[in-house]
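Only a single protein chain was left out; the remaining protein chains are all shown in position.
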Amino acid sequence: MSYFNVKEKIEEIKNTLNNSVDFSYRLYKKGSQVLGFIFLKSIIDQSLFSSAVYFPLQMYDGKITIENLKNDILKCVDIKEAKEKDMISEILDGKLIIITNFSIKILSIDLLKFPTRTPSEPPTSPVIQGPREGFVEDLQTNVTLLRRRLKTQNLVMEVLRVGSQTQTKVCITYIKGIANKKIVKQVREKIKNIKIDGILDSYNILFYLENRPGSLFKQIGNTEKPDIVTSKLLEGKVAILVDNSPIVLTVPFIFIEDLQNSNDYYTNHHYSSFVRVIRLFGLLIALIAPGFYLALQLYHYNILPLNFLITIADTTQGLPFTPFLEILFIFLLFQILYEVSLRLPSYLGLATSVVGALILGDTGVKAGLISPPGVIIVALSKIALYTIPEQAPQITVLQLVFIILGGSLGLIGLISGLVYIVNYLNNFDSFSTPYLAPYSPRIPQDLKDAVFMDPIYSMRQRPKSFSPESKERV
Amino acid sequence: MKRKIKILFKMPMIIVFIIILLFFTPFAIYSPGENRNRGVVTALGIDRVEDEYEISLLTFIPTANQSYQEKSSVISGKGSSVAEAIYNAQIAMGRSVGLAHAKTTVVNEKLLEEDVAASIDYLSRVASLPENTVFVCTNKTAKEMLENSQDLVNDLGLKLEQVIGYNANNLYVTDTSLEAFYKGYFSPTKSSLIGYLTIEDEENKSNENSEISSPQNSGSDQNQGTQSSGGSGATNGNPSHIVNQGQAVLLKSGKKVAVLNIDQLNGINILNPKSVNQIITVDGIEKNGQTISLQYKIKTKKTLVSSKFENGYPIYIAQLVLGVELVEVDGVEDSLKVNTEFSEVTKEIAEKIELQIKRQFTDSINILRECNTDVLGIARQFFFHNRKEFMKFLDGIGGEEAVDKFIDYVTFKLNMVVQPD
Partner (left out) sequence: MKKISVRQCGMIIVMCIFANKILLMPSLMYQQTSADSIFVLITLFLLDFVMLPIFIKLKESYPDKKLYDILKDKLGVVITKIIYIAMLCFFFFKCLLVFSVTYVYFKQQIYQDEFIFMALIAFLPVINHAVISGVRAFSRTIELFFGVVIAGFIVCLVISLFTPISTPDFFISSGKEFFSALYNHIFAFGDFIILFLIMDRIEIKKGQAKRLYFYSIFAMILVVILFYLFYAKYQITAFMHNNALADLLVFSVQFNAIGRLDIIAMLTIMFITLFQMEIFNYAFCDCFVNIFPLLNKNYSIVVFDILFCILYYVFIGRYETMVTSALFWLPYLAIVINYLLPIVLLVILIIRRRKIEKKDKNLV
């Protein structure tokens, strides 16, 4: 039996890791015994290394054995034996590897430490009342956040590694006995089949999970808030946590989920219902208002009430653009402003909004380039878009489609487009869940938490749409 | 590239969308919009001038301003038919005519000398013209009426259709829409009723005003004129005005047979439960040795109509319950207090009110009989309730053709209860 030549082994590893700048090692000699500590100094807790590993070793008088090290000497929590072939990946995972010249066994000690954020309120989903914690980039912290909320033995967290280069940890989370096994299996298989070199964010695996990849519509839920994930797990969904991403994915996803906001559950349910109706209404306005206005102006002047017609005719008189170009121009203007205000630092953002909204809009109208009704309609639809911010990307694309449909085919085009989209959505089921449930098909028991919301205490059953294994919330 | 095309063909809706983009969107981008292509007509006038039709279109002119007020002008065209005249007006306007917002159709009296339905056939075929467009007749030309209607807006803030609408709603409770005209026109008796607005010249108007003012001072008669509008029209250099006296034209087979004044219209509407607010004057009431006259307003009305044949002759029975309210007392001493003495309708007052209403009703019926116009639907009542006898009776007087003469043979019985409201 040959033991390690510590120095050579260290050299070998150093070469494997291409003399990386953060590669570090220490040798400890006591008599004939040599111990080598190999680690990446960028991702381990160096103070813990000296206080819990090196210092106790120095203080130890007796003969060092692997068993001694594991049980007595080292003052660390997570000490494991590792295999030689896994050594590199262990080092890359932030472990401290100990090799000796007196044993074939290799010890791997978890000393991982890197700069992390503390859980704070995510900017994408602020709440007025309710928990303000949000997920962070560190998987471990995220797991902690979930575990804190779900103290059940049935909480399953399976870790898979995805990405040939990044070896990112992907954690499939669900509650055994509630989540549908078929869905869990489907998710697991889909994640296992991902062939890619790197996963940088959960969005990278999102496209592999979708039933209809390439579709415009959102098929996977995502959130940054642990309380939302918890409630979704309790509904029987499966959550996918990805290391280095604060966004947690949930499947199956249905459209109505975006209408629900975590605020709704922390306020009066009557108010929540009202707000949800407003959101739905906002969505409808966002979708078809510019197209509808264009259709009225181009084809159906006769269904406009006379007074409204007078206003439109007076304001559009003498404009250099045709109605279609006018709406398109305002639409693009708003979209550019939106993009700019999103990318610019906040201190400049204010300036752009002033220049954009006030100066461009107002002067545009006064200069006779654009008409006030046109600005109002497009602005209204753009604002209404953010009643459901989660749906904003696809609705923005659809807005343009509806502008083209309304402008080219009129009211018939709009209605046909609407029916087509609904038909299309009805035809794709996300993880065998009807996308527009509980309205089409109608699932009466799920209507308790749809556009109109019942008080929480009456939601005694889990949503049938996700076909959970245990139906009652007990 | 090939792969991309293949993928494209897997999504046929994308192809449809591209077709729309290619074939329809360019037109849409180029199109200046309906409201710039079309002249929005808010009122339509048809005149018979010699052998030709003259169409006048009160057209809304869009102006780039922020006041959003309706600015209109009258554009006219002549032709041997209405369609041709509209076509010519269209040429004059430089835009196509959009009739969807035409709320008023005015015809002149001369047009009513022949079957007006033949003249306005075009309108019934233009589907975009709303059926509820007000249909009204004028004594002068429709063109003048439309020109003057601008002044109505400026002076009273009223549009033509609102004036007529007020009449229709509050005075004689009869729709004067195109639809209502056709309803009467196609009925077996072929009789219909449409609104009538007069245009007075400026010189006449001063007399008219004095005439209106005198009864208003005495407060005894409300029938002369309801309202008039000022301002000056522009035609022929002669300033003229629209005067609304609440009149209506009685048509038989689309031809004018009589112009009814507001009194006669009230008479026709006596059996109409919706027609209220009329003023009834009771003269010659003795009180403390003084003769005074009282004015009552009909506040509520309940009617019950029945019909029967007695000795082979038709009898039309109407039960009328009137709720009246005292509104004015004339020639009273200072000691008398209104609303106390006469709030109770005495037998004498009730009888006088009854008499007055019966007189009004008889007058109206007589006019209807003279003109063979059964706008009240008397024959219809008998047809549905006493069909056998009615048909037999009709055979006796000349068959189904004689249905419009049927009203001549009907005996009317009006039973009335007058009570304070």
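By letter and in written order, the chains are A and B; residue numbering begins at 1 in each of them.
By definition in this document, contacts are C-beta pairs under 8 Å (C-beta built on N, C-alpha and C of every residue); 3 or more make two chains touch, one makes a residue touch a chain.
This one's a predicted model, so the numbers in the text were calculated from it and none came from an experiment.
In the whole complex the chain that is left out makes contact with A, B. Checked against the full complex, the candidates A:Arg161, A:Lys176, A:Lys190 or A:His300 give a single residue touching the omitted chain, namely A:His300. Touching the missing chain, out of B:Ile20, B:Leu58 or B:Val107, is residue B:Ile20.
Within the full complex, the residue among A:Ile13, A:Val127, A:Leu409 or A:Met453 touching the omitted chain is A:Leu409. Note on the undisplayed chain: of the listed residues B:Tyr87, B:Tyr182 or B:Phe309, the one touching it is B:Tyr182. In the full complex, the hidden chain is touched by chain B at residues 12-13, 16, 19-20, 23-24, 96, 100, 103, 124, 127-128, 130-132, 134, 161-162, 164-165, 168-169, 175-177, 179-180, 182-183, 186-187, 380, 383-384.
Contacts to the hidden chain, counted on chain A, fall at residues 299-300, 302-308, 405, 409-413, 415-417, 419-420, 422-424, 426-427, 434, 436, 439-442.
Basically, only the chains that are shown with their structure count from here on.
If each chain is reduced to the centroid of its CA atoms, chain A and chain B end up 67 Å from each other. Interface of chain A with chain B (complex): residues 297-303, 306, 309-318, 322-325, 368, 401, 404-405, 407-409, 413, 420. Interface of chain B with chain A (complex): residues 13, 17, 20-21, 24-25, 27-36, 38, 40, 42, 60, 62-70, 98, 100-101, 103, 128.
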